[in-house]
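Every protein chain of the complex appears in place save one, which is left out.
Coming up: chain A.
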Amino acid sequence: IVPVAGFSPQGAYGVQDSLRSGFTSVKNELLPSHPLELSEKNFQLNQDKMNFSTLRNIQGLHAPLKLQMEYRAARQVIQRLPFLQSSNLALDTLRNSDESIGFEDVLNDPAHSEVMGEPHMMVEYKLGLL
C-alpha cells in the first residue's frame, strides 16, 4: 500500500533499501508526478476494502474473512515463479473482473512488457536471500 502522504521506502525498518530499489531523490519521492498517480496505484486495494466492508455490513464478519482467505490462496502458492507471467485467472474470477475489461487490460499489459527481470535475481529477491 502506498500511503496518501507520499511514498515510503520499501526496505526493512523503513529505511531506503538502496541495494534493492536503487538511489532516491527527495523530489522523486515526495511529489507524485500526476494527481491521479496515487489514486490509481491504490485503486484496486480501495475497491476491495469498500467491497469487503459492505459485505461485512450485509452478511456479517465471516463473509469477508472467508473471501480474503481465498484471495490469499489464489495469489500465493499456486502462483508461478516471480519472473514468469501469470494470468491470475483464479484471482480474477474471485474478484469478478473476468467479466469486465478496463484500461489495465489494454494499456501496459504486463504480459507484453518489453523488459523481463533476471530470473535468478527475482527468485532471490522473493525469497529474501538477496
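The rule we apply is simple: contacts are C-beta pairs under 8 Å (C-beta built on N, C-alpha and C of every residue); 3 or more make two chains touch, one makes a residue touch a chain; residues count from 1.
Criterion: contacts and distances are computed from a predicted model.
Novice: As a check of understanding, state which of "Proteasome subunit beta", "xyloglucan 6-xylosyltransferase", "Polyglutamylase complex subunit TTLL1" or "Small ribosomal subunit protein mS39" is the UniProt name of the chain not shown.
Specialist: From the choices "Proteasome subunit beta", "xyloglucan 6-xylosyltransferase", "Polyglutamylase complex subunit TTLL1" or "Small ribosomal subunit protein mS39", the unshown chain carries the UniProt name "Proteasome subunit beta".
Novice: For chain A, which residues lie in contact with the unshown chain of the complex?
Specialist: 19-22, 32-37, 39-40, 43-44, 99-110, 113, 115-118, 121-122, 125, 130
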